[in-house]
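What you see is part of a larger complex, with each chain still in position.
To keep things simple, chains are lettered A and B as they appear, and every chain counts its residues starting from 1.
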């Protein structure tokens, strides 16, 4: 059995006398008992959690590749510091605000205010319930979703926002905005209890939330100098498409953790088979999005467009995130492909509205986040179109309004935009005094 | 036990009263029963599968780093789209063509034509056999091997092939060529049943297949303009060795999944110990290949050559892939080292034949794929030199001939090579209208 590849399930069924199972033709189908399920699920959270953590690097590379050379250091700075801020804010406030258990401040609307606490070392002296996973692993996994939300915002606002107001917004987003709205669904709040809202891994709870916050910021911040001049859209191509592609591959990889880990249990054969479905569906949705963008840009523009293909893959991933389990491979591919089409159409549409989104985060995460959330009804009979749309709207209004208020407050008090002179010079030299590629001559 | 590192097996044996196992000096050696083995193996496929998926990023970075600046966008485009195509073709045709079970169209030669289907959600309403792993995880894992095969081809043909004919070839390769020949061995076909062919993780089934397809393409496509002019070989150095090195590290990492997951079971102590052997052997073979190339280039050329060291590491990895289990660490190092030597010798040899392989994929994947397949007989007594060589030849002839026919058909119909003018201008500007590094001045 070690020396030849295996032949799939059909053949497996025929191979009834595997040494490991003795001569017994009837395999024992007992589910795991005792600590075993707990170990499986906890380890699953750690593995999928580190994949989601890795998405932080993905956003960082994607955005560093899509901004111009003079703003790369700033984009890197924002990405690594927002990740650090998310870690600290989610510990201090976010986790218990999102998962209050029985301790809601306002039932099903506002969670608990207290820092996260893990189990004691070795689970000593505790009456630990072992039917789920360790709190430490759950905290670790969920934190990475919070950080992802913040990563989405940084790309849209690149090349013109000051460092510190962005970081202060990140504090509010990761400490309050994200966890409060996430509690409504994943913490068992009113969207979960009263609206029958279904969002498996966060097309709405993570991606559109990041998108709404980014949109509010983009509107208040305004477009980059010269982006919309003389009635025309002036493209400002990214400085390093190799990094952008690397970032996309990283995000694609990390998404297996993002969607797969959201199964939340790996303690039975049924659960691990579901996680497998999710992995395969996630992959094929990304493929569908990439191919759709490839073909569409070739047809529309006469030339295949790499940045659109990259965003198409990401669009496919966002689109499948609300329901990566119930579709089959074909449906998942199509759901992703629609996402890819939406991105190709949404990017010029935003430009028409003079909303300047440097990396295309609003098309990818907001537009496809909405699409993915609605698409749940196609394959999951438990979802209702009302429940989905109402939840999208409620979350959207909340995040957009609160984000706008925070951005406005920051604008009025400390200012959020660098000076024209600094924007032209580039944020790296002007704001940070450090260039990303100091020795490469400018073309 | 948590506060001090452990002392290896010898000491472990002495430490008979670990709290976790009570005071019982005789540990219970019962193998897992019921669903547990299924969960272990399935999760193993997901983890090793995402490592193999990550190799897609590795090829992408390796090739983007080894082509010239003017062709980087195109190389990135090919790598991400081929990965997407593989996902879709392997779902539509490839998987059941490769693993037909009892449903061969021509017994042991041509598999079944139908799209892949996973188990239902939650394994509900199924008489599922739990002695192996979920179909979803198996599909996911095997798909990544198919994608790897396509990745190999793109590097060889870089800098002169058009996008769309390359993608059409990829459709045929991932949907038909790869799965058909793979069914002969891993699907239980005639190479497995009648030739005793042994290829643990695919030195032949994956790597030489990619190499043969690339060779056919390179011969029909011809070398890059100016590569072999005036009887001399004109080196065209890669534009970004940092990316090439990153790609090599990614591939090295992904290979643990590639070889380790090919154990196909992690349901017993024996199987997980074997996977451990494979991880360690895979690592040391890469090390052997890198060191061999380091020393050989220093001796031959008076200067250590980084691109050769990178290819040496990859050569070591390909060489151990046909049998990563039976060798000990010493033998694995030597098998890898021979691969490193072969690459250093094969690169100039190909140039002598005026076969232009931009990234050295033929030396690495074809030459070392053959070497690794033959080397199985050194450490695995179940292998025969006849079975190995005959299978290499059969697979080689099939893949080379069919690939050549497809390349020829594409050449005759739509053309496969960009115009001279476009080749000189660079594929990025000419074919895609998008540069990878638009702001970096050219030296």
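The working rule: a residue touches a chain if its C-beta (ideal position, glycine included) is under 8 Å from a C-beta of that chain, and two chains touch if they have at least 3 such contacts.
This is a predicted model, so every value here is computed, not measured.
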Enter the number of copies in the whole complex; the displayed portion holds 2.
3
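Basically, only the chains that are shown with their structure count from here on.
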CA centroids of subunit A and subunit B: separation to the nearest Å works out as 29
Complex contacts: residues of subunit A adjacent to subunit B:
1-16, 18, 20-21, 27-32, 36, 40, 44, 47, 51, 68-69, 121-122, 237-242, 245-246, 248-250, 252-253, 256, 260, 266-277, 279-280, 283-284, 286-288, 290-291, 294, 303-307, 309-310, 313, 325-326, 328-330, 333, 437, 440-443
Note which residues of subunit B are touching subunit A in the complex, please.
2, 31, 33-39, 42-43, 45-47, 49-50, 53-54, 56-57, 60-61, 64-65, 72-73, 76-77, 79-81, 83-88, 91, 95, 99, 101-103, 115-119, 121-124, 128-140, 143, 163, 182, 185-188, 192, 198, 200, 240, 243, 246, 262-265, 267-268, 270-271, 274, 325, 380, 382, 431-442
